[in-house]
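Following this message is one structure expressed as structure tokens.
Up next is chain A:
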Amino acid sequence: MNARVWLVVLILLQPIASWAQGYAGLGGSADGFDVPKRDYQFEFPRDHGPHPTYRIEWWYLTANLTGEDGRDYGIQWTLFRSALKPSEADGWQSPQLWMGHAAVTTPETHYFAERLSRGGIGQAGVAADPFEAWIDEWYMRGPDLNTVSLSASGAEFAYDLDLTAQGPLVFHGDAGYSVKSADGQASYYYSQPFFEVEGVLNLPDGDVAVTGHGWLDREWSSQPLASDQTGWDWFSLSFDDGDKLMAFRLRGGRGDFTAATWISPDGTTTPLPNGSASFTPLNTTRVAGRDVPTEWHVTLPDRGLDVEVSAMTPDAWMATQFEYWEGPVTVKGSHTGRGYLEMTGY
Partner candidate 1 sequence: MLLNIDKVQKSYPGGRPVLRDVSLTLDHGQTLALTGESGSGKSTLLNLAAALDSFDGGEITLDGTALSPLDDRGRAALRRQSVSLVFQQFNLIPSLTVGQNLSFHARLANREDTGWSAQLAERLGLADLLTRYPENLSGGQQQRVAIGRAMAVRPKLLLADEPTGNLDETASANVLDLMLSLVAETGAALLLVTHSQDIAARLDRQAHLAGGHIV
Partner candidate 2 sequence: MTFAIVQALLSHWRRHRLQLATLLIGIALATGLWSAVQAINAEARASYQRASDQLALGLYDTLRDPSGTIAVDRYVALRRAGWQVSAVLEGPVRIAGRTVQVMGVDMVTYPALPAMTQTEQSDAPPDPSDMLTAPGRLLATPELAEHLKSQTELPPIVVSDAVPPDLILTDIGVAETLLNRPRQISRLVILPDQPRGVPALSEIAPDLQRVEASAQLDTQRLTDSFHLNLTAFGLLSFAVGLFIVNGTVGLAFAQRRAMIRTLRALGVSMRRLVWMITAELTLLALIGGALGLVLGFFLAGALLPDVAATLRGLYGAPVDGQISLQPEWALAGLGMALGGTFLASGHALFRLSRMPILTGAGVQSWRSSTSGQRFSFLIGTALITGGFAIGYTVEGLVAGFAMVGGILTGAALVLPYFLTLALSVFQRRARGPVAQWVWADMQAQLPGLSLALMALLLALAANIGVGTMVSSFRLTFVGWLDQRLTSELYVTARDDQQGKEIAQWLGPQVDAILPIRNVELTHETGPLFLYGVVDHETYRDHWPLIASSDSAWDRVLTDQAVLINEQLARRADLWPGDMLTLNAEHTLTIAGVYSDYGNPTGQAIVSMQQLDLIAPGAETRQFGIRVSPERATELAQALRDRFDLSRQAVVQQAAVKAQSLAIFDNTFVVTSALNVLTLGVAGFAILTSLLTLWTQRLPQIAPVWALGLTRAQLARLELLRSVLLAALTAVLALPLGLVLAWALLAVINVQAFGWRLPMFLFPVDWAYLFVLTLLAAAVAAALPALRVLRLPPADLLRVFANER
């Protein structure tokens, strides 16, 4: 896009940039925003909707797809909410800001688009019941979160997909209370990793019918990072045997902080504490002027996991206002499968 330095700072400086880059101002206080607490009782569909008194929140969907042409594809659909003040108001006066990211990754190319919006006027938002998350013409809409249709478009791509949940919601950390640092920064975090997906990708070369699996992350917080943390590597992997793994590493000056959730095919979760998983970059790719690890050695001895995770398309760079890497991966080793990898702070 352009050099909208001011806006970049405006939207991203507080929650997301700090998430990724350890913005010092958020280490402790939350400036009147609510902070996540242990033993929170989730209530649905209410909690599928926005929580304006928390600083940052997202609806983050990724899917590994296979086309009728036999090729692999990945898609991303994300809606971020970011609050300037812990309140909501009507019209332009609303302190809530919204940002949408959408992408399609083919084996050769990565297409992406970005949308920005104010809250309050109806250009973007999320309603819990019936469920709808939208920004501009992009939407993730269901009667409820088990059955949603998903749509997004950019200058070079568009997609329309139908998603059906084949399993329950999955809660990370301590029943959805996900700790992010040794100091105790935390977020509310749950997922729906059991979506079955079918639909059509519209690409510059034409339409491609696709099927596959999708994974939705829901997360909100007000003070997600410790002051020394500079970025993270986040994996969502679906193994061919039906097990799934969410694992992340927050890189920090005082050492890494890791966490993971092992998800059985029936939705049973096993949270794995800091230090259980290890992440070692094997190879990097030069993307957008940075060296980004696109091959990883990931181990989780507790579960006998020892795999190599490789990016399907190494230059899956999101050159949005806040830049990061996000793309489909393949898994080989003790387990095989597919998944998504997100890396920030490189």
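As a working rule, a residue touches a chain if its C-beta (ideal position, glycine included) is under 8 Å from a C-beta of that chain, and two chains touch if they have at least 3 such contacts; residues count from 1.
Regarding selection, all candidates are chains of the complex that A comes from, given by their letters.
Remember, it's a predicted structure, so these values are computed and weren't measured experimentally.
Undergrad: Please state which of the candidates 1 or 2 is in contact with chain A in this complex.
TA: Per the touch definition, chain A is in contact with 2.
Undergrad: Sort out for me which residues of chain A touch candidate 2 in the complex.
TA: Going through chain A, the ones touching candidate 2 are 2-7, 9-11, 13-14, 84-85, 91-93, 95, 97, 113, 116-118, 121-123, 134, 136-137, 153-158, 202.
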